[in-house]
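Structure first, commentary second.
The other protein chains are all here in position, but one chain of the complex has been omitted.
Letters A and B mark the chains as written, and numbering starts fresh at 1 in each.
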Amino acid sequence: MRHLFLFLPLLIPLVTAVLGLLAWNKPRLQRMLGVCGTATLLASAAALLVTVLKEGIISAQAGNWPAPFGITLVADIFSALMVLAAGVMGLAVSIYSLADTDRHHESVGYYPLLQVLLLGVCGSFLTGDLFNLYVWFEVMLIASFVLLAMGGRREQMEGAIKYVALNLIASAFFLAGIGLLYGVVGTLNMADLAVRLRAVPHVGTVPVIAVLLFCAFSIKAAVFPFFFWLPASYHTAPVAVITIFSALLTKVGVYVLIRIFTLIFIQETSTGQPVILAATIFTMMAGALGATAQPELRRILTFCVVSQIGYMLMGLGIMTPLALAGSIFFMLHIIAAKSALFLSTGIVSRLTGTTELARLGGLYHKRPLLAALFLVPALSVAGIPPLSGFWGKLALIQAALGTGHYLTVTVALGVSILTLYYLVRAWSEIFWKKRQGTDNDEYHHVSPTHRRQMLVPTVLLASVSLLMGIAAEPVFRLSLLAARQLLDPGSYISAVLGVRP
Amino acid sequence: MQSLILSTAIRLLMPLFLLFSVFLLLRGHNEPGGGFVGGLVAAAAFALYSLAHGAEAGRRMLRVDPRLMVAFGLMTTLVSGMLPFFSGQPFLTSLWSTFPAPVIGHAGSPLLFDTGVYLVVAGMSLLIIFSLMED
Partner (left out) sequence: MESVLAVVIGGLYAAGMYLMVRRSIIKMIFGLALLGNAANLLIFTVGRLTRGRPPHVLPGELMPSLPVADPVPQALILTAIVIGFGVQAFALVLIKRVYQSVGSDDQDDLVAENRPGGEE
């Protein structure tokens, strides 16, 4: 029954979404379903990870059609870790939404849509078929379109239109790439593609397809020069929605980039190394400089999302086990730390009614816990030891130094300092400086239940980041195992096709 | 929109449309057709009716909430996909009955799946059409 573990992370969100549809007019039931469903998803993801660690890469064929013909689901350590992260984030955001979602959003199906989004994300992590990946991407996109446009405020509309347009262009590129690849190779199963493309030198159409797919996924992952849509749209949505978007959607893009460029287009990865590293450098810089210039907290954090994408891509550019392990560790760290930052931003905005730095201030005296909750993930994102961000960056920089990429190292370190600067500046503006204008310290009232519902997931994620820093060793060893698996495509291929190539 | 021709014709055409959609659904078992086109034809019937008599009348004619159709359709496809779990086979494996049923031949879980698709497609299309017509 091993294949059951592969199907469960897809079936659980789908069943929860259907139940949510049936309970359309019962918001209380929908909320409960949301929390229970994501908790079950988390449990099944943990079971999947344990299975993969015990038995190696596992695969299942939907509909029992043998491998290159049917749709394959595959889980290696990397994808199992990402599914686990999706489960954690799903649970955290569902709990946070209990306090932060208004009646209107609930009435247009917020909770079922969240499940559909998780379904698309888990599907993208687990699929072993390129066209199936396209389908999961679209599932995820349609859910995210609706979540982003929900509420219908004018600035949201503006953001949603940019988001929709750019993502649909990316989908069209992806689809064209899939079509051309099928025309050239005659298969879309990723393991089968790897087998057929590793034997021949890549000339003619194949590098073009690789570039097409790189562009498509770079748009999804918000890599320079395709990142414009992300700062333009994310900051308009409710905090819970941005949190799950920034935690999972761009990571799906990075995941797919790492997956196909370590499995299928290995030759392009080595020839295209300067391009990937250039994209990395510019992504980091563009995001950090953008964040430094912003006067508003949510915009700072969305630019920060872009900047951190650069670090995740760095491992792909360097392509050593240490670098890839650093990327994987960094992805896990940033999902927890950045989400904790977003959620505490949500609490700040709930208390004060604003996220503009100029109008904030003096929160430290009233809410010391919140100040710590913002500071810990902020320092972690900046990469201060002993927090989690430090170890991820350390591995990446060590790998880059070992392979002689000194420019990348310089930029990565410089961007870290900039990150530290703008996050600490934001922190001191919110919590430290005196509040301008009205000097009455009145804050919006938040009921104790809501306060607990907002604090629990924030504390959870911040302590995940803290724990990943203090006990970095086991997590890093796991990332290293995952990276070794990625760099040995043979084990993936034999797990899917059943024969060692 | 008031059109005498459409509103008279749709009364006669509606049963034909719906019959044809079921025909397409069952034909899809072995030949071109299937739940998707069937669902679209069914949705087209109700959409035309709503064009002639208004979205409110269309909803009354449909009797069930299109959202529920989507939910039940998804449920049906899920159940048909999960049936093979009981015999230890992967999700979506087709199961076939051993003795032929009249008219459609050997029935199997794909027919159940297609029925789910039919409901989802019809419900989803009508959901979009109604919400576009109403505001």
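Going forward, a residue touches a chain if its C-beta (ideal position, glycine included) is under 8 Å from a C-beta of that chain, and two chains touch if they have at least 3 such contacts.
This is a predicted model, so every value here is computed, not measured.
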Omitted-chain contact residue, chosen from B:A9, B:A101 or B:I128: B:I128
Contact partner of the left-out chain, one of A:Y182, A:F282 or A:Y421: A:Y182
Sole residue of A:L4, A:L168, A:A372 or A:L394 that reaches the chain not shown, by the stated touch rule: A:L168
Identified contact with the non-displayed chain, of A:V15, A:A99, A:V121 or A:A160: A:A160
Contact set of chain A toward the excluded chain (per top definition): 131, 134-135, 138, 141-142, 145-146, 149, 152-155, 157-158, 160-161, 164-165, 168-169, 171-172, 175-176, 178-180, 182-184, 188, 296, 298, 354-356
Positions on chain B contacted by the hidden chain, ascending: 36, 124, 128, 131-132
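Definition applied: only the chains that are shown with their structure count from here on.
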Contact set on chain A toward chain B in their complex: 1, 3-4, 7, 11, 14-15, 17-18, 21-22, 24, 60-64
Residues on chain B engaged by chain A in the complex (per definition of touch): 65, 67-68, 70-71, 74-75, 78, 82, 84-85, 88-94
